[in-house]
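Note that one protein chain is taken out, while the other chains of the complex remain in position.
The block that comes next holds chain A.
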Amino acid sequence: MSMILSSTGFAQSMTKTDPFLFPPFAAAAPASAKDRALGANKSGPIKIFKHDPTRFDVTSCGSGQVRIVPGSTRSITRPFSVSIAAWSSSVRIGQLNYRVGSNSSIQDLIRLTYLQKRATVEKLMARFAADAPTRGGFSFDLCQRNEMLLKKGNQLPTFRKTGTTIVGLVFEDGVILGADTRATEGPIVADKNCEKIHYMAPNIYCCGAGTAADTEAVTDMVSSQLQLHRYATGRESRVITALTLLKSHLFSYQGYVSAALVLGGVDITGPHLHTVYPHGSTDTLPFATMGSGSLAAMAVFESKFREGLTRDEGIKLVSEAICSGIFNDLGSGSNVDVCVITRGQTEYLRNHQLPNPRTYVSSRGYNFLKGHTEVLSTKITPLKSKVEAAAEVDAMEE
């Protein structure tokens, strides 16, 4: 679209042929599409005409004029050129190109550009809204784009992972689950004492590794589904039910829900221990480890596990495995949580071991003396007046 900002009053008169144009400009007579009379001197109100859609350039005549070509950055008056550039680009997307010649004031032209732009954008939006069908569920459209960006070298933004050691083992009376308590955001410890053993049912607990949000959300969701199922059936939940719900959810998200879980529980059919991977595959094992510290913990299990451990032996082995992860894996740390599930009873031993106490504590304590902080200003608002004001509002009426 070409525009002329002219202080000399030059104008190009050209007509609009598009119904999109504003009424004030509807009456102009048609002119040739290539009419870019340089220096033609015609006066009159702002007129708009349709130009060659592939290019919009500018005629310039006289001084104080703006030359604008597609993508051009040259301008004379900065505020005006900004609006022109915005206008040009929106027009370009919409494939509506106009050229304007005028000898009116800058204000008029700015108003015109704004109105034009808004109308263009509205038309575009209507067109796009009609194209896109409403869909539910996860849209994988942007996944290809993300992969392409990764290949180009961009980094995905990091999210909080639990960088974890989680373990589970089956002992003579049931199942013991263990987890560390460190939550990391890249290299920083976001939470020194988080809970990674999540409740699923009174007899089923689930340790989660991977993205903290994903493990929380997926275990909460399945826990609710299990509760509803218990109401519907009137029976205690089974571990295999939780497993199927988790596995089908994770599979349908094709690994994008980054939750690696150790699911354990005791139900009417006996003790069960399963691992669930982010892509939806599961394994059923007598002892299992997951998370970044899984190799360290598995080493302990492989050397010391045997069938038919007693409760104390089991707790001790689980704690050893978690400690191995805490001390040898950078992504795991802080304390050891243990959960013992047996037929009819579950014990959640939160912070069963604290092998990382804070070693330096100032003996003098921390005290902040008066006068050490500068008070810049004081404002006192009595809350009484606010409460009274609220009471005066009428109650809702039917």
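Observations on the model:
Going forward, contacts are C-beta pairs under 8 Å (C-beta built on N, C-alpha and C of every residue); 3 or more make two chains touch, one makes a residue touch a chain; residues count from 1.
By our rule, contacts and distances are computed from a predicted model.
Considering only "TrmE-type G domain-containing protein", "AP-3 complex subunit mu-1 isoform X1", "Proteasome subunit beta" or "Prolactin", the record for the omitted chain gives "Proteasome subunit beta", by its UniProt protein name. Of the candidate positions A:Asn203, A:Ser292 or A:Ser324, contact with the unshown chain belongs to A:Ser292.
Only one of the listed residues, A:Gly174, A:Gly210, A:Gly314 or A:Gly333, touches the absent chain: A:Gly210. Which of A:Tyr199, A:Tyr277, A:Phe305 or A:Tyr348 touches the hidden chain is settled by the complete complex: it is A:Tyr277. Hidden from this view is one chain, which touches chain A at 210, 247-248, 250-251, 254-255, 258, 260, 275, 277-283, 285, 291-292, 294-295.
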